[in-house]
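Here the complex is missing one protein chain, while the rest keep their positions.
Up next is chain A:
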Amino acid sequence: MALAFDEYGRPFIIIKKQEQKTRLRGLDAQKANISAGKAVARILRTSLGPKGMDKIVQSPDGDITITNDGATILEQMDVDNQIAKLMVELSRSQDYEIGDGTTGVVVMAGALLEQAERLLERGIHPIRIAEGYEMASRIAFEHLERISQRFDFGADNIEPLVQTCMTTLSSKIVNRCKRDLAEIAVRAVLAVADLERKDVNLDMIKVEGKVGGKLEDTELIYGITVDKDMSHPQMPKRIEDAKIAILTCPFEPPKPKTKHKVDIDTVEKFETLRDQERKYFDDMVQKCKDVGATLVICQWGFDDEANHLLMHRNLPAVRWVGGVELELIAIATGGRIVPRFQELTTEKLGKAGLVREKSFGTTKDRMLYIEHCANSRAVTIFIRGGNKMVIEETKRSLHDALCVVRNLIRNNSIVYGGGSVEISCSIAVEVGADKYPGVEQYAIRAFADALDAIPMALAENSGLQPIETLSAVKSQQIKESNPHCGIDCNDVGTNDMLEQNVFETLIGKQQQILLATQVVKMILKIDDVISPSEY
């Protein structure tokens, strides 16, 4: 490492503990970064597409996740390299923003980095490459807009939406019953969607899973499920037209938060306290009863005595309901969450048509279904499956599907999948490149090559000859000027994605290109990596 010396020959300390840090500069730094980014992309490359493979990720505690979802793989992978972390961030932000295409974005970024490496070797300055990429991404972005199509659906015509969901689900393990799951996802989103404002609050869709049964038993419940049972075994298991009191105060003796001391020094005091305590329980239950509640849902526990009193007064109750569930119940039933018994009034009660307890399998598992709620804008997707990993994976897949439907409701433009858009963009970028004089032209061409990486990976994963297939499709697109030609992954016989009904959302694709370009630009601009050495 270069050291600076002052006039007496003593070294200047520029970085603290300089000797103990490793430092990479210039081209070396860029190359190292690029190779790290590529390594991450390489891991995900085989997961792309309907025939993509899964990965097993074993967590530090020995638990296993089997998944195909790019964001999940990267998140669980526990990477150490800084650049690899950037790639993880990249897929995460795609996940937050769009929810789907998390694998694609990383593969894309990897391809861009690979191309950049070649340009660097030719001596092109990284900033020029970055600028070229920026221009190219703009061309691709606009081209996407041009080839996108409006796409009509309504509350009664959900078929197109189901088709899109099926595209998303077909790359996951659940593709055995993708039709059912796609319908569930679409119904769920439409139930909570505000079509006027084009807004969907995905928090209103709860995805619950329970091991056992089979995937086909997965159902959509227009209501809420709570993984709890009645606090007392003899309470009724089925309540119709329930009026629900939603409480965040425990059925327990009061525990004032301010510091206090109650000293018992006489017999009288002892007795008054005792009486008060009894009265307190009585009052609590009576209060609930008075406002007309027929079901109490409480965030906290019950004292044995209170529990009995509730049972005694024929007031079914559920205890230890989590905060999030409580909120959902409140929203769904139109009730208010009441923090004190004194504030309980009839208006604050939630209403539900039916509350029932359902038991599963041979173990004692029971769940509470709250259905026909006053406000139907809260739904639950209840997943069943052979084992824990299938359920977890189904949850992730459904989340992707839900996001896709939401994106379509926000913006109903679609593009065709199966790599067709990437090929079409690549052609457009290639053509556009010639208009730019200067070194950037090379970078733009490289961008076009990088775009080919996705259809190439798709073809490879589907067991097709990647180069042959890609060039055939590309020439077909140009010849027929049909941007819908893609890779025929499922061996259907046609490569027109319009006929195969393989769509993706426009914003998803645009986002992929923009995010990938941004991250690559960022990586290219780094020319110095200083990291604490391990010794």
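To be clear about the criterion, contacts are C-beta pairs under 8 Å (C-beta built on N, C-alpha and C of every residue); 3 or more make two chains touch, one makes a residue touch a chain; residues count from 1.
By definition in this document, contacts and distances are computed from a predicted model.
A.B. asks: Name the omitted chain as UniProt records it, choosing among "T-complex protein 1 subunit beta", "TATA box-binding protein-associated factor RNA polymerase I subunit A", "Elongin-C" or "Cis-Golgi t-SNARE syntaxin".
C.D. replies: "T-complex protein 1 subunit beta"
A.B. asks: Just name the one of A:Asn157, A:Thr266 or A:Ser481 that touches the chain not displayed here.
C.D. replies: A:Thr266
A.B. asks: Which listed residue, A:Asp283, A:Glu305, A:Asp449 or A:Asp527, touches the chain dropped from view?
C.D. replies: Once the missing chain is taken into account, the touching residue is A:Glu305.
A.B. asks: Can you name the residues of chain A that touch the chain not displayed here?
C.D. replies: With respect to the unshown chain, the touching residues of chain A are 22, 24, 28, 31-32, 35-36, 39-40, 43, 46, 51, 53-62, 64, 66, 68, 73, 76-81, 83-84, 173, 176, 211-215, 232-234, 252-256, 260-267, 270-271, 273-274, 276-278, 281, 303-309, 311-312, 359-365, 385-390, 463.
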